[in-house]
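For this depiction, one protein chain was excluded, whereas all remaining protein chains were kept in their positions.
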Amino acid sequence: MDMNEIKDIFFQECEEQLAELETGLLALNDGDTDAETVNAVFRAVHSIKGGAGAFGLDDLVAFAHVFETTLDCVRSNKLEPSHDVLKVMLKSADVLADLCAASRDGSKVVDTARSAGLVEELEALSNGRPLPQATVEPSATAQAASTMSASADPSDALAPTDESGFQPVPFSFDDFEDEAPAATATPAASVFTVRFKPRSDLYAKGNEAALLLRDLSRLGATQVLCKTEGLPSIDLIDPEGAYFHWIIRIKTQQDEAAIRTVFEFAEWDCQLDVTAGSDDADQADFAALGAAGDPDLPMAPVLFDLSLLDEDPVVAEVAASSSVVPAIKTPLLTVALSQPVAPADMFATADLPRAAKAIAAEVEKQNAAVAAVPAAPQTIRVDLDRVDRLINLVGELVINQAMLAQSVVENETGGPSAINLGLEELQQLTREIQDSVMAIRAQPVKPVFQRMSRIVREIADMTGKNVRLVTEGENTEVDKTVIDKLAEPLTHMIRNAVDHGLETPEKRLAAGKSPEGVLRLTARHRSGRIVIEIADDGAGINRDRVRQKAIESGLISPDSSLSDEEIDNLIFHPGFSTAEKLSDISGRGVGMDVVKRSIQSLGGRISIISKPGQGSTFTMSLPLTLAVLDGMVVTVANQTLVVPLTAIIETLQPARQHIHCFGPTQRLIAIRETFCPLVDVGQILNFRPTQADPVAGVALLVESEGGGQRALMVDAIQGQRQVVIKSLEANYTYVPGIAAATILGDGRVALILDVDAVVAASRGQALGSEMSLAAAG
Amino acid sequence: MRAMGSEMLELIAFHSGGQEFCVDVKAVREIRGWTPATPLPDAPPHVKGVINLRGVVLPIIDLGGRLGMPSIDPTARHVIIMVEAVGRVAGLLVEAVSDIFTIATTRIQPAPEVADEFNRSFARGIIAIEGRMICLFKLESLFDTHESEAA
Partner (left out) sequence: MKKKVLTVDDSRTIRNMLLVTLTNAGFETVQAEDGIEGLEVLEESNPDVIVTDINMPRLDGFGFIEGVRQNEKYRAIPILVLTTESDPEKKNRAREAGATGWIVKPFDPNKLIAAIERVTA
């Protein structure tokens, strides 16, 4: 592991923290008042700051710090997380994300004005000032600041570093030399007298007088005097009491501050006096040091031999002493001295001091609270490649199992043999393994949805619209490959919805609506697919305008009569774009036809329902995975094809009387009261020159997005099965009318029909014109 | 085996459209007999369809047909050479494998300029061996054509 790897980890972690941050802020915005939500939000920014500091990413640290300070005000209930406050915070989260990305990619942040503006707003918030609209009156600032206990002086917060003394120290393993305290230009050594009297708390907190003395001795030559007169008579001894104190004379080139630094951790739990020069008061004792070993004077000052600490003195002394209580780490010195005074049984009583009992009670309370917290689910991180390899292998297994089953069928006399039973079990197991493996790659759509909230904020800002994004079903899971490809079309649709769907606040008010537009983004599972809806409560599609535009661009003839639905779906037509679209945000040279194509390339469908004055709803449905699909295996012109089951509404056995000629070449089939065009798949794919007799085949009633129903004619149905999707493009190229390939039980390749392309072709578009559709994906 | 100052190349030679071609052995994944391929709709005549090679779907291309010579009607006697180039795999349908031999790269002659630019499109060079002329086939050209067909 080197710095670069840790840095990679840091940026990965940033992504996660940013997602946490946004989720939390959005939850707060929706009225979540859970303290843990605020804590999580704070922790996210705090972690980013911590890591960024270690890598010397100063821009990131500075911004995170200001953000964190404001969040701390919310955490400590000094700042009410109102919608206005959260608006600033959400924008700050966006900037933080930009800064992370910029740090990662080593690029400069583009929008420094934006981040500077937000820093100002955040600081205003943490100082209790009104948000800097235009100019803030100084008097108002002072007044507001005085009501805030958090920061008495607003200028504190304006400083790029911190009132808490936080200073980024870039971290580098190169610094890691075992450098001795650099003694440059050796100053003259001076003598200090240190009086150090620990309280029992010092030991309770894991500090150790002897270790402090050892540390002190590293600063220079020391004479140490241990004063034992505080030791009470045996029956009064508290085994955890602190009865000794020390007087140390030290000759050092360091200053008093360096001496105090040694006792930094102990300063609250001891009396510490550091005086320059040698202290006369204990002259006699120091003088007596020469005669310190007198065994008749146990209470006499004892010279503390620091060399004891160097090797493994604890073990040695413990072995020599019979009076040590296991598990209670008493001051080392008492170990050395306690022999004559401390009987073993006295120490053995585990009579905890009252303070310790109080702590124990407190901890019990804490533990009870902890027990209520659900344990985090256990997870491991796995390289995506490994999962993909596993998925491929399982794909092979599925094919192999099918091949095995087929050869058993071909070679067997039939009947319920052991082989057949085993095979059934194998099939069941294979299916379960496959489902489990697919579940590994299943991910909630949440991260993509989260990205959308940022898009909404940005577009809303740009267009001056007031938008609230409501998301539902973010935990709906779908294969990772689908998720990865979802972001782009979704982004475009969200842009479109804010830009074109929703009206300006003024127009909304005029129409008697709330000035705030609502965009609803939902995900749910429906019959083996994921359905994602984007609904706005805007003006709805202007059908007259769309119709007019379609006539102008020659898509429809002026006298054609179209249903409302058909008009709405014109917006997906290639080349269709209303004037506005070219002018602004959602323009960017892409129309809804591109969105439709990229959805289709994922095996998905998209449609729109619009109600004038009430808004539009885009609905897209996508397969849950791009690795397998449930298909109907059919025969067409002696070829085996697979038709995705999700596209099929029903299968029909056409009877002669239901087939009606319609003009010179077309035929319709009567299904109950309606007439549906018959499409011979064999002919469309050029597998045969003329239409086959429909009565000899089977019709698959399918529905394609915006295209109504079609009856696809195939020669026969072989059965239904789950097939593994294999790319044709990997070694060949896109084939019009074909979505992908698969491998059947006999080891041969079967093609998977692209139903939408075939339906489009049946409406007169050449198959090839849809070609760019899958090629784009 | 290494001749002075020149690399040795191991080549596999085959007949296609009545002419002899060769490719680097290192590009060959497998050689197998003809098995029926799954035809693709609207494919050019030299694309005989797709087959499954250990879980990978790849196209079978009649080399003679691809080079503008008469395409063959495959039978069990025909051979498919699975080749890999530019990260893609395809099966070359040929009449028969004729030879495997090793020569020094210095013995590869540049292909002469011809009117239809066959030399530039498909030939890496030509080799004279035992009185025969063998064209060292430019494998990438197989895959270039797919791009141009798709465009």
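Letters A and B name the chains as they come in the text, with residue numbers starting at 1 for each one.
Here is the rule we go by: a contact is a pair of C-beta atoms (placed from the backbone, for glycine too) under 8 Å apart; a residue touches a chain by one contact, two chains touch by 3 or more.
Quantities reported herein were computed from a predicted structural model and do not represent experimental measurements.
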Displayed partners of the chain not shown (whole complex): A
Sole contact to the chain not displayed, among A:G50, A:G117 or A:G708: A:G50
Hidden-chain contact residue, picked from the options A:E22, A:D94 or A:E208: A:E208
Positions on chain A contacted by the hidden chain, ascending: 1, 5-6, 9-10, 12-13, 36, 39-40, 42-43, 46-47, 49-51, 53-54, 163-166, 168-171, 173, 175-176, 179, 203-208, 210-212, 215, 262, 264-265, 268, 309, 313-314, 327-329, 332, 350, 356, 359-360, 362-364, 366-367, 370, 373, 375-376
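We adopt the following convention: only the chains that are shown with their structure count from here on.
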Whole-Å gap between the CA centroids of chain A and chain B: 50
Touching residues on chain A, where the partner in the complex is chain B: 392, 395-396, 399, 639-640, 685-687, 726-728, 730-738, 741, 743, 747-751, 767-768, 771, 775
Residues on chain B engaged by chain A in the complex (per definition of touch): 36-43, 47, 49-52, 55-59, 88-90, 146-147, 149-150
